[in-house]
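What you see is the complex with one protein chain gone and the rest in place.
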Amino acid sequence: MTFKLPAIDYLALAPMLVLFGAACAGVLVDALVPREWRYHVQVPLSLVALLASGGFVVALANRKEHVVTAGSAVVIDGPGLFLQGSIVVLGIVALFLVAERRLEPGGAFVAQAAVVAGSEADRKQMRKPGVTEVYPMMLFALAGMMLFCSANDLLTMFVALEVFSLPLYLLCALARRRRLLSQEAAVKYFLLGAFASAFFLYGVAMIYGYAGKVDFRGINEAVLGSSNSKTLLLIGLAMLAIGLLFKVAAVPFHVWTPDVYQGAPTPITAFMAACTKVAAFGGLLRVLYVAFERSSWDFRPTLGVIAAATMIVGAVLAVTQTDIKRLLAYSSVANAGYLLTGTLSMNRDGLKYTMFYLVAYGFTVLAAFAIVMLVRDSDGEATHLARWAGLGRRSPVFASLFTFLMLAFAGIPLTSGFTAKFGVFAAAVGGNMTWLVIIGVLSSMILAFPYLRVVVLMWLSVPGDDTPTVSVPGAFTAAALFVGVAMTLVLGVAPNQALELVNDAGAFLR
Amino acid sequence: MDNIQYSAAVEYAAASGTLSSIWLLFAIPLASAAVLFLLGRRADKWGHLLGVASVVATFVLGLVYFFQLKGLSGNRSAEVDLFSFMPVGSLKVDFGLLLDPLSAVFVLLITGVGSLIHIYAVGYMAHDPGRRRFFAFFNLFIAAMLLLVLGNNYVMLYFGWEGVGLASYLLISFFFDKPSAATAGKKAFLMNRVGDAGFAIAMFLMFAQLGSVNYDDVFNGVNQLTQGTVLVMGLLLLLGACGKSGQFPLQAWLPDAMEGPTPVSALIHAATMVTAGVYLIARSNAVFSANATLQTVVVSIGALTLLIGCVIGCAKDDIKRVLAYSTVSQIGYMFLGVGLGGAAYALAIIHLLAHGFFKAGMFLGAGSVMHGMQDQVDIRRFGGLWKYMKITWITFGLGYVAIIGLPPLSGFFTKDPIILAAFNRPGWTGWLFGGAALLGAGLTAFYMTRLFVLTFHGPKRWTDGQHPHESPAVMTVPLVLLAVGSVASGFLMSTSVVDWLTPVLGKHAEEHGRLGHWTVTGMTMAVVALGLAAGVLLFRKGTALEEQPAGPVVTAARNNLYADTFNELVFELPGRYLTRALVFLDNRGIDGVVNGLAAMVGGGSGRLRRAQTGYVRSYALSMLGGALLVVAALMAVTLG
Partner (left out) sequence: MCGVDYLGSYRLLGLLLILGAAFFTVAFTANRLLSRRAPSAGKNATYECGIDPVGGDWAQAQVRYYVYAYLYVLFAVESVFLFPWAVTYALDGFGMVTVVEMAIFVAVLALGLLYAWRKRVLSWT
């Protein structure tokens, strides 16, 4: 047997390599730079790395040359680049939220995560600045997400999955306030995530047993021509799908979502809601469209039922929520259902509009969590909905912005939510999934209710004594909020450019 | 049976000259609303004036465009594509506007009546601290409503549709400290969503079948579709129309919506928004005319709703609710008209316009009465007011005569032809629907007489401390203008507007039905006289101040014919139980299963359970169960 050195197109990998390099540098910074300087070094370092990575993505997109590189482990194609670009841009906005230190002395993160919650040492560290390891961890996660979207075989995909999951588990445990809740969220997320990873890995093994290969092209050929038992294929496909559906928070693999969203520090929740969604759906799209397109008749009914259940359960449970973060968590579950609807259309429109939806939703959800961060009292964020009553009187500007975001979630026209929903539903009708669209429309009807309930609560109630104030945002949060709201508006009123972008992205390279 | 056939393709001319700026129509009120929102309390002093000025300016602009349009020869329409909204691939939606004869009359109605009601609201809301906010919502509504009628495709219509829904929801709940107002807002919202879902699905169906949602593409393409597709598409559109226009079975929200301030009731829930359903059907006449079953469904809904409205209207004691049910019933007439198709489309539209005048006038009159009677709404507590509020009395009286259809006021010229057209529907159904419309006319005369007599005549039955007085001029001037409209509009519109609308709704030969024009007019006059006389005789001496025990029919009518109960059973209960069941499952069910399993396995698992904290195990179990289901389902689909 002879080995050949795989050719590596370093330029094609540059967006990810930059982030990995910067993340390693970040670890170095944390090891060597004096404590008081770390924040001031880490934030510019991460920002520059993300901008450079974004620059490389743009350069690659202009190169218009789609390659399979590093053996056949990584593919750089139109949709992959679009998803990578979205992850970088949303990552920058999320970084703004993470870097905010004005709202609370020391930022939203704890100074020492390992201290026993509630102990003397824990109380002492309340005033200390938060850990700066969050920045390299975020960069690792972002690079892993980008790799996940452009992996060309199942093993690379698994590695990428772990690379972006592990930092997220850790980040969840780092909330400054409500330490126990935060640690509980992290443990839950970790255990269930490991469980789902096991499913994924088992699926990889099954598919390898069936196809004798793990790269998507080989699997695609095997689906057409293999003489092996189809049972292996089906079990493998199901296991892979479960691993991915866990990450996108589809019913019944959504159970972790509300607890983790509530417990995690809010900037990290925003980061997960925006970027992890993009990555997970990017991976799901690639697996289904590239590797298993030919067995779409096998999986569409089953995954369709999951999509329907996701939309209905997410919407119905959102109705009874009393905590804004949990409400947004269930809304994220329901949105996963709409995205699945787009994904399952299995046509070009489906791919385009699912990608558009991911970006539109990402910006809106980042802005929404930015406002959740701002509404606070002496105990930190006031997330109980009853506390939001009458907020419109106290701070009309922020209440107006939040109203706009809620309307976008509800899919009211002239917001990005409408354009995106319209797109995925139209694609699904084109892909003969009309029954799913009907359920989708019904579910968004139900889901509009909790959103508008928040709007009514803010505007049409009298503020009580315990209505919290809205903190004046620091420059970082203000920037994130502005970008999120502006993009929600732009993608709703003139989604032209963005739609052309997803259109130009074309199809996956096989 | 139907004589409409679109031989010539629907085609809209591109706008030129002044007409290319029709976007100003909705941009002006929108800008005004934005200013009022953004400036906040700083605009409290002059906000209402800006609100009024923007709508009046829009009205003037609307007139200019109207005459421009009138001056066009040949294809009287002006289409403007502002920008491509979703231009990619098979999906192509433009942010496009269309001013044609149909949208032009709606623009005039919305801005004209809207201006009067805005002026009135300056007086009505004078003492309300939230006046600026109110005018901001009001401007927003006008902008959305204009967008609704000016769009050149269904998506634009849907934009406006959602916009007016949102504005109306906020305005109904305006007095949020009244729990009934908040509940009414919610009810309106939920029932509208039921309809909206139908409308949205209809749009996706158009996309799937015709690849476009532009009016011209849809209307030209509808002939290529199968009858089944047209039927489904039409029924879905109809569901949307029923939700917005308060038609059976979604009528229950409209009367509750009267919890909002009276100008809101007049503008949104009488003159404009609730007629959006009629606009939708008239606009989509090519779709509705293409299927006979569909038309029958529309006619049946119209006839049923107009009777429901009349019957409940007879039993209500709240002045605004009686008017609300009369709105439900009058829109029933319009649905009857658009359902009959052919020449009746235009009749429905002129009835809509006339109704916009007299119903808005009567609502404002009711508001004026409430203003003078310290917000009393119970008609059993009025009486003899004619002496104290002369202008209100006369203007309300003119509206009343108009609605019951006495010549020469507007109702006579617009409602009677619909009754005639209903009788002339071929087959036995003509007798059925004509009879229903005729019966409705009699009942309308009865309950409106009851309302009028109890309010303005007969003995005084006031509560203590009432000092009724006429409202200020800022309120009475709009009343007078609207009354002039109710008197004159019918005769003026009965031929001119019908001709004007011909390019949109089709040209129809004079029909010769089974009953002549004069026969039906005679019959109508007879039942109206009967109803009127009964009303006067029964209520001339006033009425009991408390509810009297009554037979089953009246009791049912007092309870809105059990529409709320019906809705609760059909729409609310399943939803509520579904929610509860899911929450229960989430909290308890899965844990319960785990605990049950644990007990079965016995003491060994007891230690395991203690070793674990939190509920990760039940999460994991549900994931495992889901995984098994997914695998099983995939296998079953493929191998089974």
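Read from first to last, the chains carry the letters A and B; within each, the first residue is number 1.
Methods note: a residue touches a chain if its C-beta (ideal position, glycine included) is under 8 Å from a C-beta of that chain, and two chains touch if they have at least 3 such contacts.
Bear in mind that the values here come from a model prediction, so they are computed numbers and not experimental data.
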Tell me the shown chains the invisible chain touches, ordered by label.
A
Missing-chain contact, candidates A:30, A:122 or A:323, resolves to A:30
Missing-chain contacts mapped onto chain A
3-5, 24, 27-28, 30-32, 209, 228-229, 231-232
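Assume only the chains that are shown with their structure count from here on.
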Chain B to chain A touching residues, read off their complex:
37, 40, 83-91, 155, 158-159, 162-163, 166, 169-170, 173-174, 176-177, 182, 185, 189-190, 193-194, 196-197, 200-201, 204-205, 207-208, 575, 578-579, 582-583, 586, 614, 616, 618-620, 622-623, 625-627, 629-631, 633-635, 637-639
Touching residues on chain A, where the partner in the complex is chain B
184, 187-188, 191-192, 195-196, 199, 230-231, 234-235, 237-239, 241-242, 246, 251-253, 255-256, 298-299, 301-302, 305-306, 313, 316-317, 319-320, 348-349, 352, 396, 400, 407, 412-414, 419, 422-423, 425-426, 429-430, 434, 437-438, 441-442, 445-446, 448-449, 452, 456, 459-462, 494-496, 499-500, 502-503
